[in-house]
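Only a single protein chain was left out; the remaining protein chains are all shown in position.
Let's look at chain A:
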Amino acid sequence: MGSGTPVGRVRGLGSAKHGTQHWWQQRLTAGANIFLMAWLMVAVARMPAYDYASVHLWLQSSWAAIPMALLILSVFYHFRLGLQVVIEDYMHGESRVVTMILLNLFTFTLGGIALFAILKVAFSGAPA
């Protein structure tokens, strides 16, 4: 900021036209992640057993499937923003563009698999 036309300074969007969006969303998801990851650690620690049947039964419950899906969304968005900064720091020119595209592919592919897996387990149970 500090350069450009007066109206441009008021909008405060910078040259990328995103303003503080990246910074702010990184913080918002960080706050959400504190609660979601704390939930996951406590939930995993308190599971009665870790065999297939117990874990499947656990993920079938809406009390596990919903926070797990929200966790995937928030954590994946957070690390997508974070790795973007790492890439911007260390990669330059063409390789930066390629890595950034690969980052998006990585995030969306893994995120898609995770969400599908959670929903598949959650919807596979007998209606309670």
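What we mean here is this: contacts are C-beta pairs under 8 Å (C-beta built on N, C-alpha and C of every residue); 3 or more make two chains touch, one makes a residue touch a chain; residues count from 1.
Quick note on the criterion: contacts and distances are computed from a predicted model.
S.K.: When one chain of this assembly is omitted, its UniProt record names it as which of these: "NusG domain II-containing protein", "Sn-glycerol-3-phosphate ABC transporter ATP-binding protein UgpC", "Sulfurtransferase complex subunit TusD" or "Succinate dehydrogenase cytochrome b556 subunit"?
M.R.: The chain we cannot see is recorded in UniProt as "Succinate dehydrogenase cytochrome b556 subunit".
S.K.: From the list A:Leu13, A:Ala43 or A:Leu59, pick the residue that touches the absent chain.
M.R.: Of the candidates A:Leu13, A:Ala43 or A:Leu59, A:Leu59 is in touch with the missing chain.
S.K.: Could you please point out the chain A residues that touch the chain left off the display?
M.R.: 27, 30-31, 33-34, 37, 41, 45, 50, 52, 55-56, 59, 68, 75-76, 79, 82-83, 86, 92-93, 110, 113-114, 116-118, 120-121
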